[in-house]
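As you look at this complex, bear in mind that one protein chain is not there, while each of the others sits in place.
Letters A and B mark the chains in the order given here, with residues in each chain numbered from 1 onward.
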Amino acid sequence: MGETRQSPNWVLSSLMLAATVAWLTLDAVSVAPNRIVPGTPYTALEVIGGWPALLMAVPMLAVVVLAWRPQRKGLTLSLGVVMALLALLPLWLSATTAVLVDPEMPQARVGIGSALWLLLFLLLLVLIELRTRLGMSRALGWLLLVPMLLGWWLALSLWLEPLALLREYHARSDQFASAVQQHLALVGAAVGASLVVASLLVLAMRRHTGVRRVGFGVLNFLQTIPSLALFGLLLAPLAWLGARVDWLAALGVSGIGWAPAFLALLGYSLLPMVRNIFVALEEVAPAVIESARGMGMARRQVFLQVRLPLALPVVLEGVRITTVQAIGLTAVAALIGAGGLGTFIFQGLGQAAMDMVLLGALPIIGLALIADALLGALSERLRPGGAA
Amino acid sequence: MIELFDVTKRFGDETAVDDITLRVEKGELCALVGTSGCGKSTTLRMINRLIEHDGGEIHLDGQPVRSFDEVALRRRIGYVIQSTGLFPHWTVARNIGLVPRLLKWPKGKVRDRVEELMQLLGLPVAEFADKYPRQLSGGQAQRVGVARALAADPDILLMDEPFGALDPITRATLQGEMRELQARLHKTVVFVTHDMDEALALADKLVVMHQGRIVQQGTPIDLLREPANPFVESLLGGMDRGLKEAALIQVSEHMLPLGPRLLASERIPYGASLSQALSVMLWHRVDRLTVVDEEDIPIGELSLRRLLGAKVP
Partner (left out) sequence: MRSASLMATQGPALQRWLAPIVWLSLLLLLTLGMGQLEWLFRLLEPDLRQVIYRRADFLTLLGQHVLVVGIASLLAVVVGVSAAVAVTREFGRDFLPLVSQLASIGQTFPPVAVLALAVPALGFGTLPIIVALLLYGLLPIVRNTLAGIDSVDPQVHEAARAMGMTPWQVLRQVELPLAAPFILAGIRTSVTINIATAALGTTVGASNLGDPIISGIVNGNTAYIVQGAVLIGLLALAVDSLFERLQRRA
């Protein structure tokens, strides 16, 4: 019931209070003279005289106050404040870096501390909350991130040279580029192949109920097997094949490398893909099909002009699920030598180099989020009648 | 006895119920009638505090409902809704026994009460006790809903469009059963419906609501004879009003003792309504009917002239 909200928005105030406390008490940055030595942690109050930290806390508390009587105007103002804070954060980090890092020490690196991570996380949550309360669309929600991204881009390209993550990246920027390429290539190949295979499979399933039962049974079974185990199980037969069949070996098929990764990814991708395509074609309202037939459309016309357009958004939903899943699984595939961003994660874990782990994990999360957002928006657009 | 004094309810800027004053006597069946969104359901829900009222007072037997604990209050008021709201994961017997169990009756007593109610509502225990709601027809489910509401023998029964989702035949049957049930149990009932015929058939007292206000209240006959405004008149069915009124009057009220004349060839039971008598006359093109009792023995006669006389106040 449309009661006007006058009670405080506890979500906003508690998130913001938590953010303020984290910001003022936890370690914001750490500075190490080189890659080996553990860094010295600093809280936000301990650097550049502390006053910028206090200054940043003021707008945070202002949002807490605004949340007490949440009206549209106040919420919009809060949104502006939060976006400004998110954009200011990299600038504060740049200033801090400039003060703390001795330019004489080219190896010195600045690590981002828990206060900064938490602040980033909580502010993003606040952003989501405000977006929901203000009834903004998803696309607009992504636009809200633009100032923050601009701020980081500016800081990273101009002033944040000593940031550990960036140093890690500069040390292996070529490797990074090719890892991203490999990652995307594997994901693209697996998703593309699964789309083709799944379509053929669904066509067969629609003809024969036997194929349908067995097909879903096998795919469900595959989906249950943990990724590492499936990669491992594919390793032995592929190594055998690679050793015995010359043209396969020439293609680069061997126990480790892209072959087992691709096959496993394909296997995992099939279930969501088949399920969505099947549902998409099967669940077009029978009345629609019947009336299309009744108007004298031929079978092929019914399929091309009625079933397919109605099914497309659901199929795309399958592509979205599959892509996001494949981005994550490809990271695991690094363990069997398939390359990709997972390489950094596992190398970093092996060397206890946390910044290298981040260099692998953060872009993977980024890729997954971007793929999710893009494909989600596309399937939403293709839905007849637009976004629901 | 239920009394509402100047009761008001607002949702945001919208006033759903506007300054309503109403009194339902003990044992009376009061029907709230109106188009959808007129505030009748909100009014009903304020009585058992599913919705809290903003202004005015609601009293139960002279005590404000706010003075009761809301949970305890609801346990002594029966409640029936259109979709039944039966718990899909519970059997019929368990559904009916809900409130007695909440009231911590001993197990045996709950079981006896459930069986008693199932018999009362024409649900054979052996057949229905262990069925689940989804296995029931609409009419059966609604009977279970009524049984559940009556389980702890509440004095007050609130019913929100209880027969609204049923087909016309089942609906008429359940209305008939409801009348009989009420004649036996004498509950204080508030009954919400948008169907004027249902309200006319069941109610002792009719309350017409429109845009959150009471437009008119009175007995069904009062309303039919003197609708307060064109809105009530249209709700009562305009040109059908005569027949509707006749439907509320029993033949026995207007029959004459048997005279010296020959018995009329067509017969009508004494419990039928005047509208049914009129229909029989029209069908057979006669102006006289013989009134008979249950054993088909003539006990009086009814003439068209007399029937027309009955219409004149």
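Note that a residue touches a chain if its C-beta (ideal position, glycine included) is under 8 Å from a C-beta of that chain, and two chains touch if they have at least 3 such contacts.
These numbers come from a predicted model, not from an experiment.
With respect to the full assembly, the chain omitted from this view is in touch with A, B. One of A:Leu93, A:Leu270 or A:Ile364 touches the chain omitted from the figure, and that residue is A:Ile364.
Considering the whole complex, the residue from A:Val37, A:Leu54, A:Ala229 or A:Leu304 that touches the absent chain is A:Ala229.
Contact with the omitted chain, checked across A:Ile48, A:Leu61, A:Leu77 or A:Leu125, is made by A:Leu125.
Residues of chain A that touch the chain left out of view are 9-11, 114, 125, 128-129, 132-133, 221, 224-233, 235-236, 239, 255-256, 324, 327-329, 331-332, 335-337, 342, 345-346, 348-350, 352, 354, 357-358, 360-362, 364-365, 368-369, 372. Within the complete assembly, residues 48, 50, 71-77, 79, 81-89, 98-99, 102, 148, 158 of chain B touch the chain that is not shown.
Heads up, the rule we're going with is that only the chains that are shown with their structure count from here on.
Put simply, the C-alpha centre of chain A and that of chain B have 59 angstrom between them.
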